[in-house]
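Only one protein chain is missing; all other protein chains are in place.
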Amino acid sequence: MDRLAKIFRPGPRHAIPVMLFLLLGFVAPLVTVVMYSFVPSRTFDLWQDWNLDNYAEIFNSSSYIPFVWSLGLAAATVLILAVICYPVAFGITRVFGKYATFITLLFTLPLFVSENVRIYGWILFFIKNGVLLGSLKSMFGYEPESILFTTGLTLMGMVYVYLPFMLFPMTLGVSMVPQQTRDAAFDLGATRWQVFKEVDLPLAMPGIVIGFLLTFVLAVGAIAEAKVLGGQRIIPITQDIETAFTYAQNWPLGAALSVLLMLVVGTLVLVVLRRFDLDTILGKK
Amino acid sequence: MRRALIWSWTGAVIIFMYLPALSLFLASSTSSRYFGFPITKWGFVWWQKTFDSLEVHQLFRTSLAIALCVTVIAVVIALFGALAFARYEWKGRSIYQKLVLLPIFFPQTVLGLALLLYFNALGFTMSWQTAVFAHLVWIIPVCTLVISIQVYSFDPALEEAAFDLGATRWQVFREVTLPVLFPGIFSGALFAFLLSWGNFPLSLYTTGADTTLPEYLYAKMIAGYTPGVPVLGTVSTFGAALLMLVGYLMIVILRRRRTADVDSN
Partner (left out) sequence: MTGVPILQLRSLTKTFGSLAAVDKIDLDFDEGEFFTIVGPSGSGKTTLLRMLTGMETPTSGEILLRGKRINDLPANKRPTCMVFQSLALFPHRSVGQNIEFSLKMKGVDPATRKARALELMSQLRLPESYYSKNVTKCSGGERQRVALARALAYEPDILFFDEPLSAIDYKLRKTLEKELKDIHRETGKTFIYITHSLEEAMVMSDRIGVMRGGKLIQVGSPQEIYSAPHTKFVSEFIGDVNIIGVTADGTAQVKAKEFGASLKTPAVPEGFGAGYLVVRPESLRFLSKADEAQNCLEGRLYNEYVLGSRVQYQVRVGDHVFIVEKLRQQAFGGHRDDKVLIGWDADDSILVTD
């Protein structure tokens, strides 16, 4: 009775629909993937002799290369985005004043347009006779090679797609630094750089770390950038997984690759998120 | 000096964000079959052709059906989720908060494939309904987060006051909680609709025979150049912008009216 009363207190009671849904829609599918990863190669039936062959196949092949590419590109994306986004986040919190909301909306809008459509926009921009090269040709008669279908452009595509995911948590973080605390440091003789290092950075850290985590995790799962902008010059892990599921019709192998990716992502997310108090970050009063 | 630097840096980043949309728009407004820049024959022939296509009508209907269902279900579940997230103090809340966020911190392609396996194992055939479910897995957490931000500024004493004045639990919810949280609920709905409308990675594996707009565009892109792609891409961008602007203005007007009423009292 006591336990029942506890469950039906308002907090847990309101959490039930979400938790139930996520159990059915998030946990159960992931469990299914884990189960499939133990099924013999190239079969579709879940209930048969389970073994570790799929994992053995992965570790005996060169499948680690896409993993390295995915992790490397994701790390590079995060670092570039940190540099790009910090001044913007700082501006939104402290410089833009009444325009801050409008500028935030400008950065939100692209989220609502399918990412592959936006990436396609870049193709039209960079392609031979496209917006950039066409303009250069007609205005200056200058005809450089197109940089389309290179690894560099894959990276740019990722930076482009995941920018809002870095910007918004970072802005939340920067807005957690009280102006009076910055003034106080400045008043006590700190230079601009010292204020940044001693006050801004440590106090905005929760938001910044969440931005890092979110962009890293999403970028590890990136697929369209390499496929469309990179001309398949490099194969990220997600594409390997997709291929296993579709063309190769090898669900168990795809599932095993997914499990490995989930392990990397899941560990990272759990380790980092555990350390944060979300209430303070999201602005509890 | 530093302010000017920050302004121009932000300006440059915004231009970077909108270059693809600009390219799409330019490509959609040429009358020739192939894209070349600078444009020699301006015109909106392809807009006409695209809008007249029966296939495109069907795509809009499917995308709209999915997005509307997702919005309604997500908002209802997320509203309760947000109350548990930010309104009530309870044991296990901090774990709950992190669990809810997990699907956001998860590669969508892998999530889409996992759902495909899952539906298959359960014996479902993929259709737009399974896509609604798939979208919800990602959108409910986002929606919960958006509404939570409003709930954080909600004063629980308001509910207590209403109880104290003799309102029933349902009356408190309808007369106090819901209206006060409305701006947050509205932004949550807007997010849910737009994110579902633009989603590709989850739709790709879970729609089966039904096709959404982003999927169609992807198929066309891979197949080679069609001017219909830039047209639909531009329409999506403008459509989202328009919806967001209208939504934003509505929230602003709502807030204004609220404070205006208080003043006149």
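Letters A and B mark the chains in the order given here, with residues in each chain numbered from 1 onward.
Methods note: a residue touches a chain if its C-beta (ideal position, glycine included) is under 8 Å from a C-beta of that chain, and two chains touch if they have at least 3 such contacts.
Values in this document were obtained by computation on a predicted structure and should not be read as measured data.
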item: Visible contact partners (per top-of-document touch definition) of the missing chain; value: A
item: Option from A:199, A:218 or A:234 whose C-beta touches the chain left out; value: A:199
item: Residue of A:49, A:145 or A:187 touching the missing chain in the full complex; value: A:187
item: Touch list for chain A against the chain that is not drawn; value: 178, 180-181, 183-191, 194, 198-199, 202-203
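In this text, only the chains that are shown with their structure count from here on.
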item: Rounded Å distance between chain A and chain B, as computed from the means of their C-alpha atoms; value: 17
item: Chain A residues within the chain B interface of the complex; value: 9-19, 21-22, 25-26, 28-30, 32-33, 36, 44, 46, 84, 87-88, 90-91, 95-96, 103, 105-122, 124-125, 127, 129-131, 133-135, 138, 160, 163, 213-214, 217-218, 220-224, 228, 238, 241-242, 245, 251, 254-255, 258, 261-262, 265, 269-270, 273-274, 277-279, 282-285
item: Contacting residues of chain B [partner chain A, same complex]; value: 3, 5-7, 9-10, 13-14, 16-24, 26-27, 35-38, 76-78, 80-81, 83-90, 92-94, 96-111, 113-118, 120-121, 133-134, 136-137, 140-141, 144-145, 148-149, 152-153, 194-195, 197-201, 205, 213-214, 217-218, 221, 229-230, 232-233, 236-237, 240-241, 244-245, 248
